[in-house]
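One chain of protein is taken out of this complex; the other chains stay put.
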Amino acid sequence: APRLVQAQSGNFRIGLILPMTGPFASTGRQVDAGIKAWLRRNGESVAGRRIEILLRDDTGTQPDVTRRLAQELVVRERVKALAGFGLTPLALAAAPIATEAKVPMVVMAAATSVIVQRSPFILRTSFTLPQATAPMAQWAAANGIRNVATLVTDFAPGLDAERAFKNRFTAAGGRIALELRTPLRNPDYAPFLQRVRDAAPEALFIFVPSGEGAALMKQFAERGLAQAGIRVIGTGDVLDDDILNEMGDVTLGAITSHHYSAAHDSAENRAFLESYAQVLPNVRPNFMAVGGFDGMHLIAEALKRTNGNDDGERLVAAAKGLSWTSPRGPITIDANTRDIVQDIYIRRAERRDGQIWNIEFDRIPQVRDEG
Amino acid sequence: MIALGTCHLTRRFGGFTAVDAVSFNLLPGARHALIGPNGAGKTTFVNLLSGALPASEGQVMLFGQDITHLPQHARVRAGLARTFQVNQLFPQFTPLESVTLAIGEREGQGATWWRGARHGAEAARLLDDLHFPEADRTRPTAELPYGRQRLLEIALALALKPRVLLLDEPAAGVPPAESREVMQAIAALPRDVAVLLIEHDMDLVFRFAERITVLAFGAVLADGEPDAIAKDPRVREAYLGTAEVAHG
Amino acid sequence: MRIALHALPWLVAIGAYFAMPEQLPLLSAIAIAALFALSLDLLVGYAGFVTLGHAAFFGLGAYVAGILGQQGWGEPISGLLIAAAVAALLGLVTAPLVLRAGELAGLMVTLGLGLMLYEAANKAAFLTGGADGLQGVEIWPVFGAFRFDLWGRTAYLYSLAVLFVLFLLAQLLVRSPFGLSLRAIRENPKRAAAIGIPVKRRLAAAYVIAAAYAGVAGALLAQTTQFASLDALSFQRSAEGLLMLVLGGLGTLYGALIGAAAFTIAHHTLSEASPQFWQFWLGIALVALALLGRGGLMGALRRMTRR
Amino acid sequence: MADPLLFIENLSAGWGEGLVLEGISLRVEEGQALALLGRNGAGKTTLINTLMGIARQRGGAIRLAGTVLDRLAPERRATLGLGWVPQERAVFRSLTVAENLTAVARPGRWDEKAVYALFPRLAERRRNLGSQLSGGEQQMLAIGRALMLNPRLLLLDEPLEGLAPVIVQGLLFAIQRLVRDEGMAAILIEQHATQILPITDQAVILDRGRIVAKGASSQMLAEPALLERHLGLSLH
Partner (left out) sequence: MTAFLSVLLDGFASGMLLFVLSVGLSVTLGLMNVVNLAHGAFGMVGGYVCVVLLNRMGVPFPLALAGATVAAGVLGLVLERTLYVRLYRRDHLEQVLFSIGLVFVLGAAVDWFMGARQQLIQLPDWLSGRVEFWGVGLGRYRIFLIAVCGALVAALHLGLVRTRFGAQLRAAVDDGVVARGMGLPVPRLFALTFTLGSALAGLGGALGVEVLGLDPTFPLKYMVYFLIVVAVGGTNTVIGPFVAALLLGIVDVLGKYYVPEVGAFIIYTAMVVLLLARPHGLLKRADA
């Protein structure tokens, strides 16, 4: 009968499960490239063990496939860590495998609050929506916006964002004029935006999955909402660096809050951009990429701390409480929640040197998930 | 008692009336022919009787029971069987399979799911009676020559042991020698089975029929003994032309 | 000789358990996909009724079994039976709608109903967990003795056993007069009605049976993975089931098994070898098969053995 | 000697791998009608379908007015002058009667009006779909459709089937006129030999894929024993 063999030498295998095809393929490509960028920069050997990545495609839509892939990776390929996880349901489906197999599971992209609670072996290097959203609500309230409509995609992260925004914004004395949820599939934003126009709020808060922001922003401009005096605020997903530049002038002036912008001004980020460009030329890294980069860093650091011992419980223990300076800024893996604590930036879309960037102009330090 | 009767049976297609208030009776054991020009509404009439088409107006009675609104299969259960002018067969089934299936349905075993089909022997006997060549019985129907398919068309109806049998041009495409055999098999059906024959082959019609109804433009043009029909000038003009009519 | 041929797939399946102890999760996935394809074969292959919404029954079965397990009734076998019954009930309720419309429209009605159920499950998050999937499913050991383990041993043997039993039942069914009448309806519904076959009722029966089968397949998935998600109800699931069936060959029952195995293995191996571009190679395989082989893999096999 | 209109030599043909016809040799001159007789399954339809390039020709030669047809696609044969009335009629179901005629029309004496004059019933049903015609109406349409091609050689596979006696008379008369007066040639298949022998010039009897008798139609009519032997037909 098969058995988990406790190998302490040889390659350290990481099972990386990502949506490499399907509607969320760009997430997978970014995370994967982020990891490759880290390996290129830091070498493939950690604590005397060669890092070996086994990449699997979960197509982004099938939790049972994700689960099966995780199961196979631990049973057959004997990976010592699971990583990746582009979407919440997929991460949730794999969580029991991590628990049962006792391997660390590093969530690099999925962003709903609950995920980390589903297994004591889960660690997160992406972000959570409440974490990114609350500062936006606070900023809006502090900058004289009293009356906001919200528009989010109707799935778990969207609901997280909606709730977080509402709580924080109303607590700060603001008013939610209208709450709209758009379907995940075939969203035609026109009718929703028409309602926003009818309601005439001072600003529209938006969360949509990355990639969708383009259509939404175009519609926003076409309907003349800006002329009607409605501002756009949102989380960074809307103005994803991946396609921000192609989205064009309609984005200019939009205010978003997020943990990473490719325009972040630091030595770490410049180094990251450089190695990333070697992996995926002509593509700007986005917040998914930095989640992959930092996730790889987290695994490597933990492995260093255990001196190459790949016991899952020891790895997780070693990872807890780690702090370092990431391309996005200073971050910490909370020792209790295993979730990420990081700075959130308020950014404005601006044109610099012919390209459009999210330029950070305000910072809320060390934000925790309040999910 | 009337085997099959209609009362003001009407069928319209859009603005076109294909069957126009036809009242018609078929007696038990009748050997009755229905003739008429092309497009007179004969096939439509059969479709109304068998339930393949719903009637626009009027009634259909089978042995005193109103079957106007019964679905097709219920009419078959009640003893009404038909053949089609254009072959309607199961192309991938062999003739033996097709007939076995029909017999099984007749015996009410079509919903049986826990064992195989029976009645193979009875099917073989029926095909024997119709002189259906042995070699053609186990080939897929689609590969059979046309004439053989016509014969199978009739075999399927006979397998149902109907009390009323509607035949829509059974002899078309069958050589005269064989069609005579077929008609003999039909004539040899039990005397209480009523048969309604639609046919354009006047030899066959006058050999077979004891009574003839002529349909034209959806309505009954004439009805009576073969001799009277053959002499009726209206029928000659609309349908028979100058054809010689054999008397059998 | 014939018997040996019939036993072959099952011997292979049992052999695989011993030969590939590390591939059991994949093998279970194949068994479940095979059962789903089998249920489609009854409906599409035999009765000739194409559906694009069969995942509705699969997903319903999955959620029923999953919710039972979540709410404290984790007994697997009764879970399967209840899932089958609920799926059959949905089949019974929707059959008149689907059959009313006729061929192309009926096909699209199945699609529409499937999509509606998907949306309903998405909205009913309190019951289904919505887009996050159903959490906290606990399934008890089979016969109180065999726990669903990490290696997937129990999962595989359990799925295989269920598949085997239902396959035998399906075989009985298609060889019976009932099965013959379904084929007759597929071949020529007009004549079928004229020899006294209640066409709609038979099709409805086939629809309900296929629904129950699909429900069991879904329940198996939920039980062996202890999880259920919206994707079990998705159009993609329906379409994939059809692909497997056509790939294997319609109207043979074995085609469903072979198609499910071939498709799942090809998908798995190709996507492992090339996580980004596996669809290219899978696509080439499907195109080639469609061009070369009439009657799918079963057709090709038959032609080979006839030589 | 000039080529006849249709020249068939030592033809063998069938469906798929199977062989149905063997050693068929025939010629049809312009302005001639040929009766093709034989029991069910004798291969009459197969012969016509081979001429059309639909059944598979396995050996021998077919020439139409000197042009070798052997490898030509069916549509080429039709444009060279074959006018086909298939046994199953096969009218185009989703086309109206008028469309059935005009879609295949080629210039010549036969146009929509001429067809309607031959079959007044079709004129009445002009806007009906092909699938909504009665059996006899479909037969008329199939014949009319073939005439619309203005062919040199008509191939009529049981054209009388399902037609009312009065229509049959008219049609037989029309075919006779076509052949005698317009110089069209025709091959006619019919189960009732006695109906077409009077209007054809020569006759051929097929049995199990071979020609078993051949001769002038008038002569055949005069030899009931021959017909009876090969067709199982007693004339009275």
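Residue numbering begins at 1 within each chain, and the chains themselves are lettered A, B, C and D in the order written.
By definition in this document, a residue touches a chain if its C-beta (ideal position, glycine included) is under 8 Å from a C-beta of that chain, and two chains touch if they have at least 3 such contacts.
What you see is a predicted model, and the numbers here were worked out from it, not measured in a lab.
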item: Candidates A:I243, A:A317 or A:I359 - the one touching the absent chain; value: A:I243
item: Full-complex contact with the absent chain, from C:A16, C:L60, C:L113 or C:I258; value: C:L113
item: Sole residue of D:R39, D:R125, D:R145 or D:H230 that reaches the chain not shown, by the stated touch rule; value: D:R145
item: Absent-chain contact - pick from A:G10, A:G224, A:G321 or A:P365; value: A:G224
item: Residues belonging to subunit C that touch the chain removed from view; value: 44, 50, 52, 97, 100-102, 104-109, 111-113, 115-116, 119-120, 122-123, 235-236, 239, 242-243, 245-247, 250, 276-280, 282-291, 294
item: Subunit A residues touching the omitted chain (full complex); value: 21-23, 25-26, 28-29, 154, 180-183, 185-186, 188, 190-192, 194-195, 198, 211-212, 214-215, 218, 221-224, 242-243, 246-248, 283
item: On subunit D, residues whose C-beta touches the chain left out of the figure; value: 52, 54, 73-75, 77-79, 84, 86, 90, 92-95, 99-100, 102-104, 106, 130, 145-146, 149
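What we mean here is this: only the chains that are shown with their structure count from here on.
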item: Each chain counted as touching subunit C and subunit D at once; value: B
item: Most distant chain from subunit C, judged by the mean position of its C-alpha atoms; value: D
item: Centrality ranking, top chain (CA atoms only); value: C
item: Approximate Å spacing (C-alpha centroids) for the pair subunit B, subunit D; value: 29
item: Multi-partner residues of subunit D (at least 2 other chains); value: none
item: Per-residue overlap in subunit B, given as positions that touch at least 2 other chains; value: none
item: Graph class of chain-chain contacts, one of line, ring, star, complete, other; value: line
item: Pairs of chains satisfying the touch condition; value: A-C, B-C, B-D
item: Complex interface listing, subunit C residues touching subunit B; value: 172-173, 175-181, 183-184, 187-188, 190-191, 193-199, 202, 205
item: Footprint of subunit A on subunit C - complex, ascending; value: 21-26, 29, 122, 130-133, 135, 150-153, 221, 225-227, 229-232, 234, 236, 271-272, 275-276, 278-279
item: List of subunit A residues in touch with subunit C within their complex; value: 1-2, 18, 20-21, 25, 29, 55-57, 61-64, 67-68, 71-72, 74-76, 88-89, 92-93, 96-97, 100-101, 112, 114, 118, 154-156, 184
